[in-house]
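Sharing a structure here in structure tokens format.
Yeah, one chain of the complex is gone here, protein chain that is, but the others are all in their spots.
Up next, subunit A:
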Amino acid sequence: MSNDHDGTTRPDDAPFVVELSGVHKEFGDAKALDGVDLRIRAGEAVAVMGPSGCGKSTLLNMVAGLDRPSSGTVRVQGQDLGGLNENGLALFRRRNVGMIFQFFNLIDDLPALDNVALAAQLTGTTARQARRRALELLDELGVAHRKDVYPAALSGGERQRVAVARALMNRPALLLADEPTGALDSRSGEQVMDLLIDLNQIGQTLLIVTHDPNLATRCASRLVEVADGKVARERMLEASS
């Protein structure tokens, strides 16, 4: 797996990839985030947990630049997202973040390979090059043999691995995952977890939102607990496996 970081980087002195300070988000009267401060260094794997409706997904959206805070600042890779317009945010996402979702969000009328290649093609990479890299990724994730299959015919685990491949296509500094195992049976869930662990091992920075304590403890080096839109507790976890 190609990545700028390698396993020897110590999190303590690595630069910050994510810096949230005083982030508030209101939807009408409802407060989804109520003053969140959070920093994530390069190479860290952070899990966010908390009860349903506490604001986890909202937090993730702020980091991905999918939504804007009502107040407070969001910096990713040193870039203040508040200073970017819609277009700038799109370009930012392209270069810096990869996202995976509970329900995969693959495009149904493209086969696995083209779903993955798509991310690179948006940046102007030629179809041939994009497909070559997509195939490499699918191969690394163990689903290369399914490259010509349409999402409808893939299993849940396979779909999520294709989605991960797509998220990694542009070598993002940050991989965001919202309930990546939420829609999977336990065996497929395990596979995806192993995949995330492997990625972190070779230096990929991860921010994972989950309800699943098993996922959090296995994959993450730090656990952030959110309640009522605030960071309630943070603790370091033992390096897994």
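The rule we apply is simple: a residue touches a chain if its C-beta (ideal position, glycine included) is under 8 Å from a C-beta of that chain, and two chains touch if they have at least 3 such contacts; residues count from 1.
Keep this in mind: contacts and distances are computed from a predicted model.
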For this session: Could you check which of "Cytochrome-c oxidase", "Ferredoxin", "Methylase" or "ABC transporter permease" matches the UniProt name for the chain that's left out?
Result: "ABC transporter permease"
For this session: May I ask which residue of A:30, A:107, A:202 or A:236 touches the chain that does not appear here?
Result: A:107
Problem set entry | Chain not shown: contacting residue from A:121, A:155 or A:201 | A:121
For this session: Kindly state which of the options A:18, A:81 or A:99 is in contact with the chain not pictured.
Result: A:99
Exercise. In terms of residues, what is the contact footprint of the unshown chain on subunit A?
Worked result: 57-58, 61, 64, 66-67, 86-87, 90-95, 98-99, 101, 103, 105-111, 114, 117-119, 121-124, 126-128, 131, 150, 152, 166-167, 169-170, 178
